[in-house]
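Here the structure comes first, spelled out in structure tokens, and everything after it is commentary.
Only one protein chain is missing from this complex, and each of the others stays in its spot.
In order of appearance the chains are A, B and C, and numbering begins at 1 in each one.
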Amino acid sequence: MSDTPKKPSLSMEASRRSFLMGGTALAATLFAPKFLRAADYPTAAVNTTGLAVTDTDVTVGILHSVTGTMAISETGSVQAEKLAIEQINAQGGVLGRQIKFIQEDGASDWPTFAEKAKKLLVNDKVASVMGCWTSASRKAVLPVFEQYNGFLYYPTFYEGLEESPNVIYTGQEATQQIIAGIDWVTQTKGAKSFYLLGSDYIWPRTSNKIARKHIEKLGLKVVGEEYYPLGHTQFNSVINKIRLSKPDVIYAIVVGGSNVAFYKQLKAAGIDMTKEKPLLLTISVTEDEIRGIGGENIVGAYACMKYFQSLDNPNNVEFVKEFKKMWGDDMVIGDVTQAAYLGPWLWKAAVEKAGSFDVDKVREASPGIELTTAPEGYVKVHENHHLWSKTRVGHAKADGQYEVVFETAELVEPDPFPEGYQ
Amino acid sequence: MNARPDFLLTVENLTVSFDGFKAVNGLSFYVEPNECRVIIGPNGAGKTTVLDLICGRTRATDGKVEFKGQDLLKMREDQIVHAGVGRKFQTPTVYEDLTVFENLEISYPKGHGVFGALMFRRDDPVKERIHEIASVVFLDDLLDMKAAFLSHGQKQWLEIGMLLIQDPELLMLDEPVAGMSVAERKQTAELLNRIIQDRSVIVIEHDMKFVEDIATRVTVLHQGKVLSEGSMAHVQADPKVIEVYLGH
Amino acid sequence: MFADYTMGELGAIFAMQGFAGLILFSVFVLMALGLAIIFGQMGVINMAHGEFMILGAYVTYITSNLFADYLPSLFSIYFFIAMILAFFVTAALGMLVEWSLIRHLYKRPLDTLLATWGLSLILQQIYRSVFGAREVGVTIPDWMMGSLPLTDLIEVPINGIFVMVLAISISVAVYFMMYRSSWGKQVRAVTQNRVMAGAVGINTERTDRLTFGIGCGVAGVAGSAFTMIGSTGPTAGQLYIVDTFLVVVFGGAASLLGTIASAFSISQAQSIMEFFLSGSMAKVLTLLTVVGILMLRPQGLFALKLRK
Partner (left out) sequence: MFAKDNKLFSTGDIVGFVVLAVLIFIVLPAGLDTFRLNLFGKYLTYAFVAIGLVLCWGAGGILSLGQGVFFGLGGYCMAMFLKLEASTPEATKIQSTPGIPDFMDWNQITALPMWWEPFNSLTFSLIAVVLVPVIFAFIIGVAMFRRRVGGVYFAIITQAIAAIMTILIIGQQGYTGGVNGITDLRTLLGWDIRTDEAKVILYFVNAVLLFVCLFVAQFIRKSKLGRILIAMRDQEDRVRFSGYDVANFKIFVFCAGAAFAAIGGAMFTLQVGFMSPSFVGIVPSIEMVIFCAVGGRLSILGAVYGALLVNLAKTTFSEMFPELWLLGLGALFIAVVLAFPNGLAGLYKDYVEPRLMALFKKKADDGGGRNFDSIKAPAE
């Protein structure tokens, strides 16, 4: 697939800066790929717990919804994970073994996720699983992973409040996504009042709670907070309420089909987001969602993510090129898709650091794993199994892409149980 | 007029309107114990509606229906049945998926509450009674047949049997011989003559021969009102009746 | 809540909120009209109603792409053509469904519910296979996506006006078809007494098929219009089904006027409650009220009292 295979390095603390600053050279050309040979790692030694590892290959699971309402969102993750696996295989695999994957369909149904997770762990003995998207599906599989000691790479930005020894969270927990964005909008745009809006479930509610605490800490005002059932399509009333309360910022965490309705109606109601009065800041609209909403309907909005497709660095240019080569030119890549892409790479790095596929050893090796080749730039696994990542603000353009207008200077520390925000 | 206590059924000023159309309009009549009252009248006169009002199938807009001192208008259908009023519909209405035996058993006046029905035992008195009624309505040999397979006339009989097993004091029959063969009609007339002993009966019927046979008194309805009332001879002689009904 | 505002501002907000209620009303009317014909007149519980709407939306999507590629000069008016196409495509599918499925089930209304639910699953999967699992973005001509400033404060969304006009015109059209045309008389004759209608020489099969087709066609037009305000995806149709049925049932199934009255009362209730309560609670309360009233008055708002 890729003739310039990327490779995660096990210790490149020193080179990381120069790499990030330098920017022009392709990451892969900086480091010659180091092929590991399976013969150096006898199966009996690297697999002491009976996982599906042979002398030539190792099996992992991919567990997302291909059918049902969540298929819309999860498709990108599946594509990214398959791309990562193919690239890893092209450059020699993990500990010299090619990765095979077994894909299961969670069918947007939480018990099915639990069922399939159990099948992957118990019947297929997969070495790790890339999967889940919604919190509900993750909550459903979590006891299974803990009981059978599986290892899950979970890609979605989510509400936090969780830290499982059996999960690596490659997306941001809520504070990583929220606090920097609110700071930015208050500092650069002078925002003083916020209207919080969300779909009615745990992630928007928890995120808005953190947002509200942070806004109040800054001495600013929340002038309204509102939730609509998932799938709600009529937003004219809330748009009027927003007019009435005249916030500087509409902080929107609407998801799914509601998203499309919300932005179309917002535009039709004459709220022109390009005028930034009020300004719209969202943490739930990635490039994927814009395809359904239509770029012309959301132009001018700001989104706070860790990754945008337009991110200008060599890793990302390469990643976007490879992704489109594999899945088609009309593909767009959102934040979660990129986070899903990190999963197989982080796992490979952890396995090779541990020199073993055993879950306990991979877990032990995981904190401190770094990836310089990540499309989003440099990331590092924290002790709490989340990633150190930068937070960025994108400005939506009519072509459905974001222009990156801000990024935090340093990596933001993940804090799934934020003190003072609960 | 006040209700005299010796009337079994008192109907006074009974009115029902369907979206303004008064199907029954200020109707009054009285039924004595052991009387056989026949209601006749042209189509649309409100005959069936009157029965519907008495047995609670349709709610009256205004008026009074009293049975043995009880106000039927305030009672549910099943309470009216328990008070002693039985009703046969114009088209035979039986449970086609059940056997003749089961049809009669359901009408047997015991175990009519939910738990009564759950604990109902098919004991000897029940079986005997069902046999007895079945032989009255000529269905003794067909007890195990599904009602769906009965002939039209047999279904009529079965429905009458289902009423008889409840032993009502007032029996209301809506065109009991309609659609029957001549032989069946004759048998039914005998049956009715037998069962109208010891109870009051209100019959709606078109067959004048049949009416003459059984009627104690006849009430003629026209446009929801009583046109004439009295013995068969009396109403037949009434010029108003001749004009609207018999004259046609 | 209102202390900090001038009377002018408050007036403007209430005017706009009233307008929001009217838009919601129009949306409900559009959703429900097709079903009022199919369920109200024919007694068929069409659980695939939402999928027919989404078919209309997909037709609009295809049309918009065709115009963008081949007739960019006419792009600003493609929407009208798309709606007409949506009507005919969904009506054709409706007639096909009636012929293959529904006509066998007229005597078993509850079974139409199951069969059409199966149909809705099939349609969803077909949409997914053809158009992909993701929502598609339907590009709306610019002139339809703006707002009309009435005063300095009051702005009225143009797509809202469009939906209202459409709702009114389709209601009027359906009213004339059902109550003023000989076809409408035939439809009502067939629904009231199938055997008798057949006996007096009405082609009941043709009438049924046409009625079902038109009901579906109206759903398709509604779906086409909803691309302006909602999302178009394989499963988006399911979002509408509960609301739609409640509107029709609440109105009194057989009454067109009832459907419109019920759409009006439900939309106003919801829009007012949404303004004073949070969105989720407003929805729950609206549904509860409707269910509560239906329990008290099961025949719906407008139902004839019939002589049994």
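To be clear about the criterion, a residue touches a chain if its C-beta (ideal position, glycine included) is under 8 Å from a C-beta of that chain, and two chains touch if they have at least 3 such contacts.
Only a predicted model underlies this, so the values are computations on that prediction, with no experimental measurement involved.
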| item | value |
| --- | --- |
| Which displayed chains the hidden chain touches across the whole complex | A, B, C |
| Candidate in contact with the missing chain, chosen from B:Gly41, B:Gly63 or B:Gly86 | B:Gly86 |
| Selected residue (touches chain absent from view) among C:Ala12, C:Val27, C:Ala236 or C:Val249 | C:Val249 |
| Of C:Gly8, C:Pro72, C:Pro109 or C:Pro149, the residue in touch with the unshown chain | C:Pro109 |
| Residue ranges of subunit C at the interface with the undisplayed chain | 43, 45, 47, 101, 104-105, 108-111, 113-115, 117-122, 124-126, 128-129, 238, 241-242, 245-246, 249, 280-281, 283-284, 287-288, 290-291, 294-296, 298 |
| Positions on subunit A where the hidden chain makes contact | 66-67, 104-105, 107, 109-112, 114-115, 118-119, 122-123, 134-136, 139-140, 142-143, 147, 159, 161, 200-202, 205-206, 209, 227, 229-230, 417, 422 |
| Hidden partner chain, residues of subunit B it touches | 55, 57, 76-79, 81-82, 86-87, 89, 93-98, 101-103, 105-107, 109, 111-114, 117-120, 122, 127, 143-144, 146, 159, 162, 166 |
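One rule holds in what follows: only the chains that are shown with their structure count from here on.
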| item | value |
| --- | --- |
| Chain pair whose interface holds the most contacting C-beta pairs | A-C |
| Most distant chain from subunit C, judged by the mean position of its C-alpha atoms | B |
| For subunit B paired with subunit C, centre-to-centre distance based on mean C-alpha positions, whole Å | 48 |
| Subunit B, residues touching no fewer than two other chains | none |
| Residue numbers on subunit C that touch subunit A, as the complex places them | 5, 9, 13, 16-17, 19-20, 23-24, 27, 128, 133-140, 142, 145-147, 149, 155, 157-160, 226, 228-233, 235-236, 238-239, 270-271, 274-275, 278-280, 282-283 |
| Sites on subunit A touched by subunit C in the complex | 66-69, 71-72, 75, 200, 226-229, 231-234, 236-241, 243-244, 256-261, 264-265, 267-270, 288, 290-297 |
